[in-house]
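Of the protein chains in this complex, all but one are displayed in their positions.
Right after this comes chain A.
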Amino acid sequence: MAAVDIMIDQIYKVLDTVKDPEIDTVSVLDLGMVEHVDIDGQQVVIKMLPTFSGCPALNIIKGNIERAIKTVENVDSVEVQFIFNPPWTSDRITEKGKAGLKLFGIAPPPKYLEEDGSWHVECAYCGSDYVTMDNIFGPTACRSILYCKSCKNPFEAMKPISTIM
């Protein structure tokens, strides 16, 4: 393995330890926020995709990544840039990410939207699809509030975000 490849490998390992500040069971990698890692000598530039443009966690994530990556061997400087192309979409969340969301009590976003724009979510706790949408808008920009009529629990779900919208 070339030195650069080893470095990139290590950087990705560390990125997987940088969690969403509000959902500590998923990392920025799980969420599909990392688009590219550039290495020039000892300088690292990480290109990230913001989930929601008004998400107040973005600055915290930026700081956490910069702090974490600085600990990687041979890294002298780290810069995190948010870019908009490609746009972040909810289908970038990995299988590991979906499992992490469920663990936190958040249903992962549905894989696809119906033709009329509606979608189906399964309860984050019992997996039932006998659920109702309580509020498309939830406690954070990326989440909705639902209610499960099977296990009678309110739960949250990640909003589907797609370029067909």
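To be clear about the criterion, a residue touches a chain if its C-beta (ideal position, glycine included) is under 8 Å from a C-beta of that chain, and two chains touch if they have at least 3 such contacts; residues count from 1.
The working rule: contacts and distances are computed from a predicted model.
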Answer for the undisplayed chain, UniProt naming, from "Putative amino acid ABC transporter, permease protein", "Cytochrome c oxidase subunit 1", "Phenylacetate-CoA oxygenase subunit PaaI" or "Hydrogenase accessory protein HypB", is "Phenylacetate-CoA oxygenase subunit PaaI"
Sole touch to the unshown chain from A:Gln42, A:Asn74 or A:Asn135: residue A:Asn135
Residue list for chain A contacting the dropped chain reads 50, 52-56, 84-85, 87, 89, 117, 134-141, 145, 159, 161-163, 165
